[in-house]
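A single protein chain has been omitted from the complex, and every remaining protein chain is retained in its original position.
This part shows subunit A:
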Amino acid sequence: MTELADRTWTAVCPLERIQRERPVGALVAGEPVAVVRTHDDRVFALHNVDPFSGASVLARGIVGDVGGRPVIASPLFKQHFALEDGRCLEDADVAVATYPVRVVDGVVQIGSQ
């Protein structure tokens, strides 16, 4: 946990800008990131590139749950990625990177790796 202090945090937007279950895209240190606010106001960040197509589109997927795990579905070929760890539910070998998120004074911040 020590590396936490070394992170750079990028402020993305006020939490209120993100509708629940309607993610937005953000640029964090030059990388496209999908920022998801769930129905119970938890916020997750995943790399925006869909590993199956290479297109930067995850933020445009539908948010929901599969077997109780919160997920986002890729809009291209509909694979599901767990919000918590980025793992693909259909193919255990595949995952997208996830990023730490915090909300400070109502503003969403994303930590770089």
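The working rule: a contact is a pair of C-beta atoms (placed from the backbone, for glycine too) under 8 Å apart; a residue touches a chain by one contact, two chains touch by 3 or more; residues count from 1.
Here, contacts and distances are computed from a predicted model.
Its record in UniProt calls the unshown chain "assimilatory sulfite reductase (ferredoxin)", which is the match among "Electron transfer flavoprotein subunit alpha/FixB family protein", "Quinol:cytochrome c oxidoreductase quinone-binding subunit 2", "assimilatory sulfite reductase (ferredoxin)" or "Heme exporter protein B". Take subunit A: the residues that touch the chain left off the picture are 3, 10-13, 17-22, 24-27, 32, 35, 38-39, 47, 49, 51-57, 60-68, 70-71, 73, 75-76, 78, 80, 85-87, 93-98, 113.
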